[in-house]
Structures are given as C-alpha cells and as structure tokens.
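For this view, one protein chain was removed and the others were kept in their places.
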Amino acid sequence: MSGSPSLEPGAALNAAQIAELVSGQLEGDSEQLFTRVTDLAHAEPQHVVFFRAGADAAGRLPSNEETQAFHDSKAGLALVDDTVEDPGRPCVRVANPSLASAILSRHFEVPQQYAPGVHASAVVANDAQIDAGASIGPLCVVSEGAVIGPGVVLVAQVHVGPGVILGAQTILHPHVSIYERVTLGAGCVVHSGTTVGAPGFGYVWSGERHLQVPQVGGVTIGNGVEIGTNSCIDSGTFQPTEIGDGCILDNHVQVGHNAKLGRAVVLCGKVGISGSTKVGDGAVFGGQAATVGHLKVGAGAKIAARGAIMKDVPPGAVVAGFPAVDIKQHQRDKVRLRRLLRDADKK
Amino acid sequence: MSGSPSLEPGAALNAAQIAELVSGQLEGDSEQLFTRVTDLAHAEPQHVVFFRAGADAAGRLPSNEETQAFHDSKAGLALVDDTVEDPGRPCVRVANPSLASAILSRHFEVPQQYAPGVHASAVVANDAQIDAGASIGPLCVVSEGAVIGPGVVLVAQVHVGPGVILGAQTILHPHVSIYERVTLGAGCVVHSGTTVGAPGFGYVWSGERHLQVPQVGGVTIGNGVEIGTNSCIDSGTFQPTEIGDGCILDNHVQVGHNAKLGRAVVLCGKVGISGSTKVGDGAVFGGQAATVGHLKVGAGAKIAARGAIMKDVPPGAVVAGFPAVDIKQHQRDKVRLRRLLRDADKK
Partner (left out) sequence: MSGSPSLEPGAALNAAQIAELVSGQLEGDSEQLFTRVTDLAHAEPQHVVFFRAGADAAGRLPSNEETQAFHDSKAGLALVDDTVEDPGRPCVRVANPSLASAILSRHFEVPQQYAPGVHASAVVANDAQIDAGASIGPLCVVSEGAVIGPGVVLVAQVHVGPGVILGAQTILHPHVSIYERVTLGAGCVVHSGTTVGAPGFGYVWSGERHLQVPQVGGVTIGNGVEIGTNSCIDSGTFQPTEIGDGCILDNHVQVGHNAKLGRAVVLCGKVGISGSTKVGDGAVFGGQAATVGHLKVGAGAKIAARGAIMKDVPPGAVVAGFPAVDIKQHQRDKVRLRRLLRDADKK
C-alpha cells in the first residue's frame, strides 16, 4: 500500500502499481506503462481492459462475441476475476473487475480542473460567503446570503438562490438552478439544466382558480449525491424534501415535494417520485418508473423499469408492472396471459 | 371584513384576524400571535395547522396516524371543518381546511421581492419596451421588440426572444427561454429551465431527409398560468399553441404544437399533450399521462396517471389505462383479468 498515496492523478502506471491500486494479484508482468482503461475493441497495448467469464451481479453472462473480443483485444493488461481461465496476457485478478476498472479509470481520467476565484463576469451578492478555494465560473449568479464551501465549483451560468448552502467540493454544471432554502452537502455533482428547490406542485381549488400553496420547506441534499441533467427536485411544503447521502439520479428525474429518499437510492432516467413518498436506503428505480404520492418504498426494494407503485413496497421487494406487483408474480401473469390469449386464438 | 385590507403581508395574526381572513368561525380564543402554517408534527404553539376528520375531495380519510398526530400536535390553532368534533385547542371552523390553510399560508409566506430596474449585467435590445416597474435581473437577455409589462420579474439568466410580450406581474425564473412569437398574460409564473415557443416537431420526409416545416404560429398563454421546471410548450405551425387562463402545469410537461388548452387545465408531471389536441376547461391529467395528436379532451375530464388517450374523451369523463377507457370499466377489467389469471393458474 505504500505506493498508492504518491500516485499522481492521471499518471501512467505499471502493472504492479495497478495491482496495488485495485487490491488485486498480478499474474505475469509487463514493463509497459498503462495510460487508460478502455473497451475491448479499441484497446491498444498501453491500455487496460476488464472482463469476467462468469455471470455478473445481474446474472448476465458474456456473449460469445464478447468472449471473442476479449481474446482478440490488443490490450496489454486485463482486470479479471477467477472465472477467466486464460486471460491471454498479463492480468490482475480481482474479485470484481467492473469495480476495479472503475477505480483504475478514475485514476487515469482526471476531471476538468477549475481555478479558484470568482470570474469577473459572475454576479455575486455582497453578503454571499464564498470560500477562497471555491471556483465561481463565468456568468454565474450567487444570491444574497448564499454560503459556498471550499472547493465548490460553479462551472458557468449557474444560478444560486438566496441563502443556499453548498458543501465542500460540490460541483454545479452550467445552467443549474438552485432556488432558495436549499442545502447541498459535500461532494455533490449536479448536471446541466437540473433545478433544485422550485415549488412543489401543490394547489387548492378556490372555487375560481387553482391557488398555489406556498412551498417553503426547501430541499436538503446530503453528501455525495449525483444528479443528472434536466432533473427536478421540488421544494417541500413546510419541511424540506430530502435526498440522502450517496443517492444517484439520472436525467429527467422528478422528485416531488416532501418526498424523502434514504441513502444511496438509485433513480434511473425519467423516474417520477410523487409528493410525500418515502424511499428507503438503497432502493433502485428503473427508467420511467413512478410512484403515486404518500407511499413508502422499503430499503433495498427494486422497481423494474416503468413500474408504477400504487401502494407501499416492502423492504427488499422486487416489483414490476402497472400496478407494480412482485416481479415473479408479474412474470407468471405474463406467461399465463400469453397462454390465455393463445388458447383464445384457437377457439 | 374591515380588518383584511390592512393586514400587512407576512405579519403575525391573532386568531380573530385569521378567522376573518379565511372566512371562518373562531371557536375558543387565544392571545397568541401566529406566524405561519405548518404540518402537524413540526408545529409549535405559535403555528397554525389544518385538519379534517372526514373524507377529502378525493375521498381519502385521514389515517389513524394522522389523527393521532393532530391530537399530539403542539399547534396553537387549528383550521378544521365540521367533521372534527374535538379540535383540542382553539380552532377556526371552515368549509375547506386545505383552502383556508393555503389562503393563510399565502399571507404569511411573502415571496421573494425583486427591485424594479434593469440589472447592469442584463443585455437588453434598444427597442425593447420595459415598464419602469419591471425587474430585469442579472444576466438576462431581452431581445428586440420585446414588451415587458409592469411588475414583471425576470429573476436572472432568463432569455426573452424577439417581440415577446409579457403581461403585468408575470415572473420568469432562471434559465427560462422564451422564443419569438410568444405572448404571456398577466400574473403568470414560469419556472427554471422551461421553454416556450420552440418550434413544434413538424417534419416531412423529402425522400432524402426530414425537412422541418416552419413553425411560426408561436404560443399564446393566458393570465395566471403557472408552469413548473423543464417543461416545453412548442410553437404552433401557422397559428399559436394556446394555454388558457389559470392552467397549471407541473415539471417535465410537453405541450405540442397547435395544442389548445382551455382554462384551469391541470397537467401533472411528465404529461405529454401531442400536437393539435384540444383540452377543455378544467380537465386534469395525472402524471405521465399522454395523448396522441388531433384529439379532443372534454371539459372537466380526468385522465388517470399514465393514461394514454387514443381517441376523443367526452366532457366530464374519468378515464384510465392504455388505451384509456372509462375508469370503472378499467377497474372492472383489472379485477376480471386478475380472476382469469388466477383461474388459469389453477388448471
């Protein structure tokens, strides 16, 4: 482990350094310095690839094409697990090649760096508190009372509303809008076009018009939360909408007012979490899945793509369909239905 | 009623003033001044809560937990209807506690105020007409020929295209884009990232490529329309796409070219109204619901979440499913299908 601390981000590594970085066992050796992780088809001798012959976490086996591509790859080093008998080149054995490749790629691919300071074209309120180590890019707006922590990056054209608090190292990409009464923790990433803290969709019919209920609860986002592009996290009514530590949200996701997500929740593209719904730690929603409001989705539950949650989901349940039911029942029902329709066809 | 006009927005109120403001009957009394409306769990003695023991407009009764929370709440005043027998503290009796709470909360929660004038960093065309009472925030663009009414607020980083007309008191939040040939009425609110007036998705195959049909009808939006974040209202082809007075649209809503919404239509999150579809006054679309183009949805129709409208919907109809059918039939069908599948399972 002694070498790891001195690895300069982005530096080429030899096989031994790679094995150490990913906590794997080197088999064979190579004088080659490696410069990046890449895919099987495009790898050159100075590149690293990863492969497993057995089933991955989702139970998927590599296709014959993929296996052939692995053997044909020009990569000089492979990250593999024990299911790969003959890697055909020097390799590093690891328990989880995907994870190892991510760790290694994160070493090689150094993110864009941003110089600290406030760009001359940014518009910053007098009483905003901006850490000297923060980078406020061109044409950003930072409103009165905002508190911007060390290492925060507002890439460009970001809007930070009144009183917003941004934790250390959080990065907001162009055209992100943060409304008032929002707190983001440390190490968050919010991508372009996403909005946080706009008022939730709360109206009462007055007899003449839809009267908006003030939404003043704001949003509280934990540490290490990553949100894709053009997503929307709405302000709570009286108390904050909450996103727990380490949640990851894809593009076009909507989290309604008063919703509460636990830790490390995964929301894939176009998911909609309706108002006041609570989602437990580690739950996973597939693309286009949605909930009605005021429900509880238990920790570790998995909602298949386009699943529609109409009632509480127990912890650990795996559900699918509209309305979403246990996925095994859902699949049995599909088979039965197909049989019924086929039989009906014969009559 | 004499007191109401003199209530300063945001000011603390006593129970009698509150009863007057919401047109209710005070039971019991209190010297306490109240400062906000909030939820049962977080209320303090200087707060007001609201509760009903009977079914709400949607037929939903409070859960036992909610009833207990009401009785346990520390709130000093409650807005209740006649279904609540023992409010356990001073109360104001009203016909509709939700509505009363909204009215009261709108008194307490004073929206962010914006100083009139044009921020030095905004880029405004010479011939744009900007009322002296309008507020053009930092880094906005107002294009040639735009007409900005009194009290209009462009919060920051808004784009207003050529010739756009914005009615009095309308507010556009950061990163809103208004294309040319768009008119918004008075008192509208458009939230961050929403686009109005981009060309509708109209193409003709030329034999070699998809040829865009010019979309020059623009968009006409009435008074008091409120639109959430990252929604899209497209320009009509020859005549304007229309949004009637008092419509409310949530996030990620798309209204296609040439669509016409009547008054007070409700479009929940991720709804898609396809091109040339007409929606009558007061119709309500649940989340992810969608229509194909060139249809008519009657006034007061209700479309369940994710309902897919494939043919005209009569006024007042309540429909669900894909394709959407009368909701009672939809529910009967679900029950029958479940029975059929269960029976199939037994064989």
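Each chain gets a letter, A and B, in the order it is written, and its residues are counted from 1.
Here is the rule we go by: a residue touches a chain if its C-beta (ideal position, glycine included) is under 8 Å from a C-beta of that chain, and two chains touch if they have at least 3 such contacts.
Computed from a predicted structure; not experimentally measured.
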Which residue of B:Ala168, B:Val216 or B:Ala299 touches the chain not shown here
B:Val216
Among A:Gly24, A:Gly149 or A:Gly228, which residue is in touch with the absent chain?
A:Gly228
Identify the residue among A:Thr38, A:Ser73 or A:Asn258 that touches the chain left out of the display.
A:Thr38
Given the contact definition stated above, which residue among A:Ile103, A:Ile136, A:Leu166 or A:Ile233 touches the chain not shown here?
A:Ile103
Would you write out the residues of chain A that touch the absent chain, in ascending order?
37-39, 42, 57, 96, 98-99, 101-103, 105-106, 108-109, 112, 119, 121, 137-139, 155-157, 173-175, 191-193, 224, 226, 228-230, 246, 248, 250-252, 264, 266, 268-270, 287-288, 305-306, 337, 340-341, 344-345
Under the stated touch rule, tell me which residues of chain B contact the chain that is not displayed.
121, 123, 139, 141, 157, 159, 162, 175, 177, 179-180, 193, 195, 198-199, 201, 203-206, 209-214, 216, 230-232, 234, 237-239, 252, 254, 256, 270, 272, 274, 288, 290, 292, 308, 322, 332-333, 336-337, 339-340
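As a convention for this text, only the chains that are shown with their structure count from here on.
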Taking each chain's centre as the mean position of its Cα atoms, how many Å separate chain A from chain B?
29
